[in-house]
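Removed: one protein chain of the complex. Kept in place: all other protein chains.
Let's turn to chain A:
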Amino acid sequence: MYVNILGEVANFLNNIFHRMLATRALRLIGKRAISTSVCVRGGHGVAKVEDYTLPAYFDKREEPLPDICYVQTLSPEQKSLKEKEMGSWASLSNDEKIALYRISFKESFAEMNHPTSEWKSVVAGMFFLIGFTGFVVLWQRKYVYGAVPHTFDPEYKAKELQRMLDMRINPVEGFSANWDYENKQWKK
């Protein structure tokens, strides 16, 4: 039904086209006819309309109806098909309906949403860069960082451990619960 209204609007606009200087209204018919019409400002001539300023076609799941039809210049068969579309749609065959769809749209929803294998490249890149980061870290350890504090010496650490056991750190379920105070060793 949307396409039928387009047809009627296109007919209407074609009749008054030469009187129209404002070109944005033509967006309704989904054609890029703007590029051929004239923007006259104070008699100084034509402002060149850049291609990128015109509405473009995008296949997007979130925006199901793009600004313009996919096929802008129709072949003679497509033109005659468009004429036939103005009549009763019941008379269109299934192939003709599909042909009309393909004029307006590039890919169907199934095609545009089809999964790609891009994620494999992404994951591969992730692993590679993480691996490279490992090299960077190793280099840093060797050439950038200084010595650790004296509190990391094994003797110091042993003294720390003894003090924790003396203080009965977590005697119920945790640290000191695993130490056998009678036999001065870790519980088996």
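Here, a contact is a pair of C-beta atoms (placed from the backbone, for glycine too) under 8 Å apart; a residue touches a chain by one contact, two chains touch by 3 or more; residues count from 1.
Quick note on the criterion: contacts and distances are computed from a predicted model.
A.B. asks: Given the options "Vacuolar protein sorting-associated protein 16 homolog", "E3 ubiquitin-protein transferase maea", "Translation initiation factor eIF2B subunit gamma" or "Cytochrome c oxidase subunit 6C", which would UniProt use as the protein name of the unshown chain?
C.D. replies: The record for the missing subunit names the protein "Cytochrome c oxidase subunit 6C".
A.B. asks: Which one, A:E77, A:E118, A:E155 or A:E173, makes contact with the chain that was left out?
C.D. replies: Once the missing chain is taken into account, the touching residue is A:E173.
A.B. asks: If you put the missing chain back, which residues of chain A would it touch?
C.D. replies: Residues of chain A in contact with the hidden chain: 94, 163, 166-168, 171-173, 181.
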